[in-house]
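Working notes for the structure below.
A single protein chain has been omitted; all remaining protein chains appear in their positions.
Up next, chain A:
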Amino acid sequence: QGKFTLLRDTGTDGSFLVHHFLSFYLRAGCKVCFVALLQSFSHYNIVAQKLGVSLTAARERGQLVFLEGLKSCLDLVFGEEEEQQSGQPSPLQFIRERASDLKALFDFVRTSLTPIGGDSWKGPVLLVDDLGVLLSLGATPVAVLDFIHYCRVAVCCQLKGNIVVLVHSGEDSEDEENELVVNSLCHHSDLILWVEGLATGFCKDVHGQIKIIRRVSLELMAEQDRVQIYQYKIQDRNVTFFARGLSAAVL
């Protein structure tokens, strides 16, 4: 509880981890606020169904609050002026304004996860896919880090919930703003799951490698972070993990 997990991918697509955490927390009975910036609701729903969870049902029973970034943005850009002023500000309000912060987005998250009387969900969870999109839409790195900071205070500290965020990073990336955000988040994460493509290039049986970094050094001064490395292969309904060099294809 109260943990911040960073999902990071380099040279490959780490979104399978997002699908995993989404179905994992829903199955565990947690209340989930999913800020889905890159894909449509139906994309996540179709995959979730393969993993045994129905997002539609979860949304209907109030367990899942789903922010479909693409749709919100369309409403913001093409919506009628009057509609916008009378109703609530869009969570993606910052796209319209220059030099703006992500307060509206934070308010959305906080309102979604603050328990209402009669709620029996176990612990709130904030899931974000993926944070870099905010930078592409004009948010400054400082605004993004502030947003995460406020979310940590509200979700991890006050509500004793968990946060899982996906970011992309590149070995030779020239996106300095993105690298700044990623490095800063790494320093403050309790757990980092870092997915990378294989150094030897594409392989049919091993899709990549995952580094699991438990940031023990955050809690205990003299302790070293614990790092474990596994390789993985993604299948239609499952992801298999195995020790390096021990993929079924090799054995």
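Assorted remarks:
Operating definition for what follows: a residue touches a chain if its C-beta (ideal position, glycine included) is under 8 Å from a C-beta of that chain, and two chains touch if they have at least 3 such contacts; residues count from 1.
Just so we're on the same page, contacts and distances are computed from a predicted model.
The listed choices are "Elongator complex protein 4", "Vacuolar protein sorting-associated protein 33A", "Isoaspartyl peptidase/L-asparaginase" or "NADH dehydrogenase [ubiquinone] 1 alpha subcomplex subunit 1"; the UniProt protein name belonging to the chain that is not shown reads "Elongator complex protein 4". Contact with the chain not shown here comes from a single listed residue; of A:Ala57, A:Val142 or A:Ile234, that residue is A:Ile234.
With the whole complex as reference, residues 13, 15-16, 19, 38-40, 42-43, 46-47, 50, 70-71, 73-74, 76-78, 95-98, 130, 132-133, 135-138, 168, 170, 173-178, 201-202, 204, 234-239 of chain A touch the missing chain.
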